[in-house]
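Here the complex is missing one protein chain, while the rest keep their positions.
Note that the chains are named A, B and C in the order they appear, and that numbering of residues resets to 1 at the start of each chain.
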Amino acid sequence: MDPTIQPRTTPGRRFVELAEMHAKEAADAAERHDRDGTFPAEVFESMKASGFLGSTVPEEFGGLGMGSVHDLTAGLARLGRGDGSTAIAANMHLAFGLIAGRTLRGAREVGDEETASAMSGYLAILGSGAIGAANATEGGTDLRHPLVEAVRVDDGWSLSGRKIFSTLSPVADLFFVPFRTQSGGGYESGFAIVPRGTSGQTILDNWDALGMRGSGSHDIVYENCVVPEDFVQVTGPWGAETEMSLVIATAGTVGLLGAFLGIAEAARDLVVDMAGRRTKAPSGRLVAERHGIQHQVAEMEVDLETCRAVIERSSRLIDEQVTERSPNEVTLEELHELGGRFQCAKLVANRKAIDVVDRALTISGGAGYLTSSPLSRLYRDVRAGPFMQPLSPNEAYEYIGKVALGRPPDLEG
Amino acid sequence: MDPTIQPRTTPGRRFVELAEMHAKEAADAAERHDRDGTFPAEVFESMKASGFLGSTVPEEFGGLGMGSVHDLTAGLARLGRGDGSTAIAANMHLAFGLIAGRTLRGAREVGDEETASAMSGYLAILGSGAIGAANATEGGTDLRHPLVEAVRVDDGWSLSGRKIFSTLSPVADLFFVPFRTQSGGGYESGFAIVPRGTSGQTILDNWDALGMRGSGSHDIVYENCVVPEDFVQVTGPWGAETEMSLVIATAGTVGLLGAFLGIAEAARDLVVDMAGRRTKAPSGRLVAERHGIQHQVAEMEVDLETCRAVIERSSRLIDEQVTERSPNEVTLEELHELGGRFQCAKLVANRKAIDVVDRALTISGGAGYLTSSPLSRLYRDVRAGPFMQPLSPNEAYEYIGKVALGRPPDLEG
Amino acid sequence: MDPTIQPRTTPGRRFVELAEMHAKEAADAAERHDRDGTFPAEVFESMKASGFLGSTVPEEFGGLGMGSVHDLTAGLARLGRGDGSTAIAANMHLAFGLIAGRTLRGAREVGDEETASAMSGYLAILGSGAIGAANATEGGTDLRHPLVEAVRVDDGWSLSGRKIFSTLSPVADLFFVPFRTQSGGGYESGFAIVPRGTSGQTILDNWDALGMRGSGSHDIVYENCVVPEDFVQVTGPWGAETEMSLVIATAGTVGLLGAFLGIAEAARDLVVDMAGRRTKAPSGRLVAERHGIQHQVAEMEVDLETCRAVIERSSRLIDEQVTERSPNEVTLEELHELGGRFQCAKLVANRKAIDVVDRALTISGGAGYLTSSPLSRLYRDVRAGPFMQPLSPNEAYEYIGKVALGRPPDLEG
Partner (left out) sequence: MDPTIQPRTTPGRRFVELAEMHAKEAADAAERHDRDGTFPAEVFESMKASGFLGSTVPEEFGGLGMGSVHDLTAGLARLGRGDGSTAIAANMHLAFGLIAGRTLRGAREVGDEETASAMSGYLAILGSGAIGAANATEGGTDLRHPLVEAVRVDDGWSLSGRKIFSTLSPVADLFFVPFRTQSGGGYESGFAIVPRGTSGQTILDNWDALGMRGSGSHDIVYENCVVPEDFVQVTGPWGAETEMSLVIATAGTVGLLGAFLGIAEAARDLVVDMAGRRTKAPSGRLVAERHGIQHQVAEMEVDLETCRAVIERSSRLIDEQVTERSPNEVTLEELHELGGRFQCAKLVANRKAIDVVDRALTISGGAGYLTSSPLSRLYRDVRAGPFMQPLSPNEAYEYIGKVALGRPPDLEG
């Protein structure tokens, strides 16, 4: 009986198979990239070659056509079991394809040629092997209020500002860059798709963190970085929630929960294996036979099952509400209700993943605290979970509570 | 977006519809039966009349043929939202039919005529409207070691001993009574199906507890209670785990988790509704607009989503491993693995249901502590969860830990 | 080694001795008063006779002169071990004396004759055996914003409105009744000391709650209830925090934490005793020898020690900041800092007391859930803790956070 999250669609099953294969490669490279703070570019090369990175690209553009975020999450859990950094970086790209595919589907339904054409363009690029990444986070503000500024120029738009936590930036070919632009006395929001190497874009090599050290989450500075008109879309008033932002906030990030579950599963396996091999003086009995250890392992199992359960439920709900319905029939209110439930799952899944690794350390009895133990890396990696966008735990309770109480879910500024 | 657990089969959908209808009746009667400690016999009459009580009886015997424990659990959550006592009592009967149906299926597959005939007999009785109940719990021992003793007599077997917590006993027509019997120098285990009113069976009218006061969980005394040979089966050595005992321990009890979820959902609805109506001096603002309340409601939602998630996952796993497979291909080892995961879900679901009601009390701000508030009843009812068989939290960690570590899951005597 | 909270002063030691004596009487009466919802007036008669109720009255007025809230809390823990209702009711009176004594001391220091005279008056009454009670809580508002209204009349002030949760009301002789009164375009706050039986005061006999059923926490209706000028003090703008309100909020209520600790200690003792006597089939071993039980008992001990520790620290800090210093040198800011720390202790102590009783139920294995078990009463009683004034958990986090962050600790209206 395999307790891990199981795929539910045909492309999902293929995706999970590939994920298991790449998880081994990622695991082999993880310690080195963690120590050196380098990006596992070779693993991404392999994932490109196998077609894994094309999983969420529709078949017409050469991908696997996997549209289920449940299955995406299942696969990223396998990959995260090998290496968390690799898994969260992969999600950036895979979610990009999945959401672009969905947007294309919606645009075609209503005959919105312009959007359909733009999305087809991105998907063709992704289908040909390019890697896409969100590049949305900034310091001192939230996702709804980007501070990077865009100014109209002759040949398109010019971007200036700084993005942080730009996961996957070492190998990404396309960057999804939200901005604001002056309009009347106020601001409007929008986003640009910036091809790697566009003049004015500087990817700093400065990612140096407690964990997820192989995720390449550098700062990116934009300084008069000009992108053509076609690659830019203005979406509405600065701070306004859009259907796309709410879809990204759920379907685009649920895969990350899988990555952290994978880290927890890896930690669990390490100590269960250890307890079945190690003995202790004076009795020489197996550690696994001690009641105290059995109790700690049980608590770990309880947390792990909880982590899996909330991810399964949440990703299934997102599929039912978002990926399996027509994009044009989903309302903002429904997306907020879904968002509230997703934030519940995010809080629990991230916390339980942390708790599982913490308890694995306890069970390891000191050995896991050494740098030479993979547990000490997992402990640092898994703590990144609650920082993943959106929302931080500082904001999530307000959002969940307001949605549940039927209040407008606008967070205090 | 309906957050409750949704049925997945056609009979399940019908079952859930009926459950919602009966939940209203149960809710109307709940306060009275709680106060007086009486059994909602009239609700059971109505559930018999609607066919609800036949839901798990195979169609060939006149039932709905619902075989999914996931859907059983979904329906009991609706019923529990009306009244917890009613829901746990209903599970006793519904699980009886579901497990007898599965046993019949397995016996037919391998041509075991004797078992098939016995099960057909029970199912025909249930199909005709009779109510069945497990009557397994005793004081001072565990389920694997019944102390009620059976002795062979001329016209069958004679039972003596005492069962406790005999939920549903006020209206049950058939009682499933595990026993032990001397054999050689030791004991063997078995069970009898005792029809109500058999001479020597005395149902005491002594159920008086903190909560679940309408569940009719009286003591039943057996004193030279003779049942015919056909209604008795000896299953193996005293204390040995059997396939049936492990199936009862999972498929037979997971529905109870639904009942406690339903209680939690009722508590949540009460306070969310209250917060949307009540104002407070000096501002006169709605309670729902206070940040402190929003935070507490959010924590309640997080727990509720967690409760739903672990129940969904667990009941789906039981369906996959038990109700959707041939009974003859399931191994004891698989059932233990499943049992370990189910015990994780049981610990979390019962605890989270308790936490939800506790937090609802907090949000209610004192009003909920009054006897006149339904919350004070829900608080008493929901605490019964962890006592539901098997296992108690005193034992569950040992079981989960041993299974996870690959040790024989025999609990210390 | 006695793990309970130990008194630190000479009158405290006497107080604790008496508390232990009265705890036995209270324990004997507890089940009856819980069942019938009656007040243990006979226990209060005995506590009056022994001098226990005079413990916090200064010696010059015939009391024991105990000024330490740490020792008050230690004694109420003993009393609560016998009966929680009795202990919380006793605190109402004992805190009254302690705070009046402190106020008198402060007034004498600065030569405030009027206040000194009023306080001497109340203390003389208390010293002669009268019982005082706070009567502050109202529905739909908080303590800082009383809605009971006072109007000046010829012979004093006339009060109208309704107070709830009036613990100790069946035997109290003096009631401390906060009110508001119109002044200019707005309101001012104040309080009246209302002697029992004043015309216009109606003590309803309507206390009927989940637990603390012997606390006599009836509603009291005031309808043109006239009290003489001398018994009334107007303290400042409606909603303004005063030194006295902040002292009541800490020194006046910390004793309640002791009462709930006592309930938890009683639950712990019941199950530890049970585990050392009961055996279980098939092995016949003592329940106390099971690893699963040992683990649960250990978790209970951890919670109990935590409960004791936060109460000890908090009551010692209150003594250092409030009862051992000159009332005239304490600033509002210091009282808020102290209040923040006290609220931390209140959250933890109440929750841990609840957790201890909950776990005792788990350890009891079903027997504790029966009405006949004292545990089922303790489970209902202990849940009252978080409702005790001030603050509710709905508000406490806001207060603690604001104080810690150096923001004005005004709660949102």
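Criterion: contacts are C-beta pairs under 8 Å (C-beta built on N, C-alpha and C of every residue); 3 or more make two chains touch, one makes a residue touch a chain.
Since the model is a prediction, treat every value here as computed from it, not as a measurement.
Asker: Just name the one of A:Asp142, A:Asp173 or A:Glu243 that touches the chain not displayed here.
Answerer: Counting the whole complex, the residue in contact with the absent chain is A:Asp142.
Asker: Give me the chain C residues in contact with the hidden chain, please.
Answerer: 1, 3, 272, 275-276, 288-289, 291, 293-302, 305-306, 308-310, 312-314, 317, 321, 334, 337-338, 340-341, 344-345, 347-348, 396-402, 404-407
Asker: In the complete complex, the non-displayed chain touches which residues of chain A?
Answerer: Where chain A meets the chain not shown: residues 137, 139-142, 145, 147, 164-165, 208-211, 238-239, 278-283, 285, 290-293, 295-296, 354, 358, 361-363, 365-367, 369-372, 376, 379-380, 383-384, 386-387, 392-395, 397-398, 411-413.
As a convention for this text, only the chains that are shown with their structure count from here on.
Asker: Name the chain whose C-alpha centroid is most distant from the C-alpha centroid of chain A.
Answerer: Comparing chain centres, C lies farthest from chain A.
Asker: With chain centres taken as the means of their Cα atoms, state the distance from chain A to chain B in Å.
Answerer: It comes to 39 Å between the two C-alpha centres.
Asker: Return the distance between the CA-based centres of chain A and chain C, expressed in whole Å.
Answerer: 50
Asker: Where does chain A touch two or more other chains at once, residue-wise?
Answerer: Touching at least two other chains: 291, 295.
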